[in-house]
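Structure first, commentary second.
Apart from one protein chain that is not included, each protein chain of the complex appears where it belongs.
Letters A and B mark the chains as written, and numbering starts fresh at 1 in each.
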Amino acid sequence: MKKNLTCIVCPLGCLLEVEQEGNEVVSVEGNGCKRGRDYAVTECTNPQRVITTTVRTQDGYIIPVKTDKAIPKSMIFECMRDINSLCPDGQNGYTVGDILCRNILGTDANVVVCADVRKV
Amino acid sequence: MYDVVIIGAGVVGGMIARKMAEYKLKICILEKDSDVAMGATKANSAIVHGGFDAKAGSLKALLNKRGSDMMEDICRELGVRYRRNGSLVLGYSDEDKKTLEGIMENGIKNGIEGLEIIGRERIKELEPNISDSVEWALYASTGAIVCPYGLAEAAIGNAMDNGVELKLNHSVRKIKKLENKFEICVDNEKSILAKTVINAAGIYSDEVAGMAGDTSFDVHPRKGEYILLDREAGDVVSHTLFTVPTKMGKGILVSPTVHGNLILGPTAVDGEDKENRKTEREGFDKIIAESARMVKNIPLNLTITSFCGLRSVGSTGDFIINMPMRGFVNVAGIESPGLSASPAIAEYVVELLENNGFKFAKRDDFNPYRESVEKFSEMTEEEKNQLIKKDPSYGKIVCRCENVTEGEILKAIRTNPKATTLDGVKRRTRAQMGRCQGGFCSPYIMELISKELGIPIEKVKKSSNEAYILSGRTKEDVHNA
Partner (left out) sequence: MRNVDLVIIGGGPAGMCAAVSAYNAGVENILILERDSHLGGILQQCIHNGFGLHRYKEELTGPEYAFRCEAELRKLPVEVQCNTMVTDISPEKMITAMSSERGIEKIGAKAIILAMGCRERSKGALNIPGTRPSGIFSAGTAQKYVNMMGYMPGKNVVILGSGDIGLIMARRMTLEGARVHAVCEVMPYSGGLARNIQQCLNDFDIPLYLSHTVTEIHGEHRIEGVTISEVDEKMKPIQGTERFIECDTLLLSVGLIPENELSRSAGLNLDSVTKGCFVDQNRETEIEGVFACGNVLHVHDLADFVSEEGEIAGESAALYIRNELKKSMHVPVVTDGKIRYSVPQIVTDNTKNIRLYYRAGAVFSDVKVNVLADGVVVNSVKKKKLVPGEMQYIELKANSVSENTAEIKVCIDKE
């Protein structure tokens, strides 16, 4: 079976043509780089996405966060719910890379802070 | 009990309030909307008409001339922007020239000075961008431009500073004539008693008169759509340009505004629905086509907004200013030139009452002056620096397009009549009125309003109570659970 995909690895957005036999990807064409091929394979077998969102802290700051790895696409909303319920109290503010939640939903991805927030 | 209750906080009601505040009277303005100047006052051509075209002998002609003569001084007292830029009525043929001569003759009868028919060459000198097909024009040196909602706000603010009360969100439901007084029933509150009622309810003035038992006139809405261009386009013309008028009004005009924008419009569509302020594609097309007949190369890509106003067209063809029963004054059918006439209308109303035996004593402490919210923008650099030192909020520019500072916005929220909404701040300060239409500054203005009024930010509205901006906080469901 042939399938067309838009690669989301980089802004070039290569058009990929993927040939699959059952669950197995047998060929990928149109990719500009190796990561495109990897993307095509995962996208056809176990599609994954990085989540970027915000967390509301106990004292009302809104801080940007992301999962430091892609998580299964099917878990996006479940994961959003868990991230939303985080309510950290960083006494001294937050620094880029601070981990707010480890191994979220057993995905092996951590929820990390994306901006420096100094409390005033 | 009030001596005077004025129904309607438009430019007419506002001017009357300010005039009557000169006397020892307890006055209240009732307004159905959440802010002043929300009817025809906020959406019109912003023109102080020369006064040449109202039919000689009519009340419109009399009050236009008087109002236009008074306007400059009043604007100075109230700190409202006004500019006597002169106007041109354009003609395209010798037949139009005859019409223009007729208008000029009418104008002379109205006592208007400075009228002149000019030919293509002079027109081109005055307006280099004039379209090639324009042959003749009636030039009126007394034509001027003003900020209409600024004028209403300033008049009402000044009246309030002199003791007049303003009740917003007070829609009048019933008026009962009692002996020597009126009982006015409003939504959600005790009824209000007044010795004298002034009906300045604009498009609803026929209904308000009807509540008091006067059904002698009707008012119907006439839609007028406008297109407003960025200040970058403000110097395309310097005079107010009209075309030869028709029965439906003065036609489409092209004019600079006192804030340096370019305004095109209005259309004229008669209707019945007094709340229908929808703009329509046909309206835009008409404005664009007609203004292109007048001026070459209007940069429509600099459009910043379009809007629609409703004029109150009275059934008599003239302004309806009368006293159908003792103590109840109608000020209705105030269509164009209502803005120009408004200061004269206020005087006329007082005269009408006095001629009917009402006696008012002047106060000796009336203060006719009001400091404009926009004053900062008119200061010299040195004055600005002194003010910033005293109040650092004037050093912080919130609206980048129109260079409006936090100090000015706070002043608009703190001075009479106080701004409580995003649109209220916009009309008073011009913040959000520029190229980006509030894209950058509205979140910040929301915070300022929220802080000043002590309300949560999601309770800050665009205009009316139902016009919310934010539906709630993010993650509300999990955080409140």
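What we mean here is this: contacts are C-beta pairs under 8 Å (C-beta built on N, C-alpha and C of every residue); 3 or more make two chains touch, one makes a residue touch a chain.
Bear in mind the structure is a predicted one, so any value in this text is a computation, not a measurement.
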Statement: Given B:R84, B:K384 or B:K418, the residue that touches the chain left out of view is B:K384
Task: Provide the residue numbers of chain A that touch the chain removed from this figure.
output: 5-13, 15, 49-54, 56, 60, 62, 64, 66, 73, 76-77, 80, 96, 114-116
Task: Go through chain B and note every residue touching the omitted chain.
output: 227-228, 275, 277-281, 283-284, 301, 303-307, 381, 384-385, 388-389, 392-397, 400-401, 403, 435-440, 442-443, 457-458, 461-477
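The definition used in the following text is that only the chains that are shown with their structure count from here on.
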Message: Distance between chain A and chain B based on Cα centroids, please, to the nearest Å.
response: 54
Query: Of all residues in chain B, which touch chain A in the complex?
result: 473-475, 477-479
Field: In the complex with chain B, residue positions of chain A that touch it
entry: 54, 56, 62, 81, 84-85, 87
